[in-house]
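Down below is the structure, laid out as structure tokens.
One protein chain is absent from this view; the other protein chains keep their places.
Our next item is chain A:
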Amino acid sequence: MFHLRLLVEYFKQYMKTRMSYRGDFLVQFISNFFHQGLNLVFILVVFQHTPSLKGWSQAEVIFIYGYFLIPWAIFSSFLNLWSFNDRYIIKGELDRVLTRPVHSLVQVIMETMAPESLIGVLTGGIVMGVAGWHLDLDWTWYDPLLFVVFTLGGVLIYAGIFIALTSISLYTDSKSDIQPIMFNISNYGRYPTNIYHKIIQFTLTWILPFAFVGFYPASYLLDHGEWKIYALLTPVVGAAYLAFGIFCWNRGIKHYRGAGN
């Protein structure tokens, strides 16, 4: 409850700062919107020429992609950790965070959130909607519920993995390129995993479980029963990876050496 109230406070501050650069805010919002729209057109054009993949129709591939955009958009709105190393380690803002009575990770998340990325949810929803409409899916009453649970599970998986990676900065302030690499790997989750080699399938399921942020849940929503078990595991995998990420973070905080001199 305390954290929720705090989140609202931080969000208000975020809006105020955004508004205080009023011109900026509008321009950014509009450009964001166009950027997403352009993305959407691009996707549709590309998929016009995509044949079916190993038993997946074109519409199904597009549906999976649309789904894939949603957890990603939510994750990047609330865990905008990309500049953590610069801002908190090199510029030393973590010192300040550590003198405040709220968990350090929660503070960092609230200070860096970028709710404007939520527009990706809209894009994803539209892509999914258009594709689903072509597919004539057979949804039951609890499928929308599962959709929400799967999405949250996916967000937790991203969160866990990227929090764990960000924790590396707590041990060393040298820059690493591992985050962009991980981002690229995460993109594998947007295609049906059965098109990949067995080793990659295994990796995307059990090591870097990006199949759970796109393909597995989407295939379930597409009424493909083969991956049902995996789809239902999404929240469990999410919880496990989040726990791992937080564990890494807490260990890292013990090793934190303070802002350099």
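The working rule: a residue touches a chain if its C-beta (ideal position, glycine included) is under 8 Å from a C-beta of that chain, and two chains touch if they have at least 3 such contacts; residues count from 1.
Criterion: contacts and distances are computed from a predicted model.
Engineer: The complex lacks one chain in this depiction; which UniProt name from "Formate dehydrogenase iron-sulfur subunit", "Glycolate oxidase", "Cell division topological specificity factor" or "ABC-2 type transport system ATP-binding protein" does that chain carry?
Structural biologist: Protein name of the absent chain (UniProt record): "ABC-2 type transport system ATP-binding protein".
Engineer: Among the options A:103, A:134 or A:224, which residue touches the chain absent from this view?
Structural biologist: A:103
Engineer: Of the listed residues A:13, A:28, A:83 or A:187, which contacts the missing chain in the full complex?
Structural biologist: Final answer for the missing-chain contact: A:13.
Engineer: Could you pull out which residues of chain A are in touch with the chain that's been left out?
Structural biologist: 2, 5-6, 9-10, 13, 16-17, 20, 92, 95-96, 98-103, 111, 254-259, 261
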